[in-house]
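With one protein chain held back, the other chains of the complex are shown just where they sit.
Coming up: chain A.
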Amino acid sequence: MKFSPLALNNACLVTLPKEMVITQTPTLRAAITHQIETGSNKLVLDLHQVEFIDSSGLSVLVSALKLTQKKAGEIILLSPSSGVRALIELTRLHHVFAIYEDRTAAIEHICEQ
């Protein structure tokens, strides 16, 4: 997992790893929660590397969404693979997440004041 700062102070690009399954989720959740708690309330979660995700992996995305909403922030999901997108759509979570395919557009959107 990688955190890259963006042009806007409170915005951040989070590149998620290949696997987001039950064994990794506590670590991922803690890292993202820390990032939000320390001031980044606007996140682009880059999913292009994610190959395996299960429902506990999705719960990391949901906890990030709820936390940023509480802090008047925003979450964007970027480039999920077709498998990941299928799971997001099956669980209907595409109704609550903004999903972008274009990296530049996602970063531009999140950096809008």
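Just so we're on the same page, a contact is a pair of C-beta atoms (placed from the backbone, for glycine too) under 8 Å apart; a residue touches a chain by one contact, two chains touch by 3 or more; residues count from 1.
Heads up, the rule we're going with is that contacts and distances are computed from a predicted model.
In the listed set "Nitrate reductase-like protein NarX", "SpoIIE family protein phosphatase", "NADH-quinone oxidoreductase subunit I" or "ABC transporter permease", the entry agreeing with the UniProt name of the missing subunit chain is "SpoIIE family protein phosphatase". For the options A:C12, A:L67 or A:I110, the residue in contact with the chain missing from this view is A:L67. Although one chain is not displayed, chain A still touches it through residues 22, 25, 29, 33, 52, 54-56, 58-67, 83, 90-99.
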